[in-house]
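Omission of a single protein chain aside, the complex is shown with its protein chains in their original locations.
Let's turn to subunit A:
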Amino acid sequence: MGKIVLENVQKHFGTVKVISNVSLTVEDGSFVVFVGPSGCGKSTLLRLIAGLEDATGGRILIDGADVTDLPPTKRGLSMVFQSYALYPHMSVRGNIGFGLKMAGMPKDEIRKKVDAAAATLNLTPYLDRKPRMLSGGQRQRVAIGRAIVREPKGFLFDEPLSNLDAALRVNMRIEIARLQRSLGTTAIYVTHDQVEAMTMADKIVVLNAGSVEQVGSPLELYDRPANLFVAGFIGSPKMNLIGGATAEPYQAATIGIRPEHLIVSRDGGGWAGTISVAEHLGSDTFLYVEVPGVGLVTARTPGEVSFHAGERVMLQPDPARLHRFDKQGQAIRG
């Protein structure tokens, strides 16, 4: 069990409003990711749920019980920190078992549980080492072991992979997602890496300046961004957002088209432009096309198509995949 509900949660640091009126439901067993630009309040929101910060207003409920005024020790959640935050003076065994020891579990039971957790995370050979004698990836796994061994109501992750190199990050991402599915424990995961968000989440919460911009499944956010902020934030490369005269025929203040939804040809219809940069990634090629009157437009084509810089091309937006936004930046449906 581990349903987490936020009701109008607010957080002020002095006079600075960091979180304003966030309401949110995290269903039991789901994997929810908070994304947003740096400084938007992701960590603060997570720490409010953890109980490491006191809410200025609103309520936080875990399984229906109001925990707003409870300390972290009484909330039954566990957390994985960006810095790992392992206890430097304890062995890996001590680190993983610390929570159980605090709960007053008998020694041999702790030993069994720690052994099991270590086996799941391939940490068995390192159980007697101190954290400083481990690599970054191993430390990360110890931090995860410490979180899972207590069988908490929910996991809280604050950018747990940002200190790892790219290859390891992908592995750990898969490992965490798999672990969470197999345990069926609610997880809230903070990241500013939208690839992590898209691949891991059941539900993504897009935050901006302390407010929720949109909540939805990864594909919902990709296919139906509620506003300009989400449209620009989700997807890589970014959606092309075009205003002015180009948007007028569509009865919108701004139109958005993703780079992968532009049909690029040498002599088809659409906007005519000149390729200023072509990035060949192998699988894909990103074209940055200068279109007079529209601006720089990004297009994504399969890798085998050979366009190169300086070439003139035509860009035809796929009308079914076109997004329209009004003056306030809200999506126009229908």
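Basically, a residue touches a chain if its C-beta (ideal position, glycine included) is under 8 Å from a C-beta of that chain, and two chains touch if they have at least 3 such contacts; residues count from 1.
Please note the rule applied: contacts and distances are computed from a predicted model.
**Q** One chain of this complex is missing from the view, so tell me which of "ABC transporter domain-containing protein", "Sorbitol/mannitol transport system permease protein", "Menaquinol-cytochrome c reductase cytochrome b subunit" or "GTPase, G3E family" is its UniProt name.
**A** "Sorbitol/mannitol transport system permease protein"
**Q** For the chain not shown, which residue from A:V5, A:L61, A:A85 or A:I332 touches it across the whole complex?
**A** A:A85
**Q** In the complete assembly, which of A:A103, A:I174 or A:V195 touches the absent chain?
**A** The one listed residue touching the chain not shown is A:A103.
**Q** Among A:G29, A:G57, A:P72 or A:G329, which one touches the chain that has been omitted from the display?
**A** A:P72
**Q** Using the touch definition up top, pick the residue from A:V5, A:L52, A:L241 or A:L322 that touches the left-out chain.
**A** The one listed residue touching the chain not shown is A:L52.
**Q** For subunit A, which positions touch the chain that isn't shown here?
**A** Residues in contact with the chain left out: 50-52, 71-73, 77-79, 81, 83, 85-89, 98-99, 102-103, 146, 150, 156.
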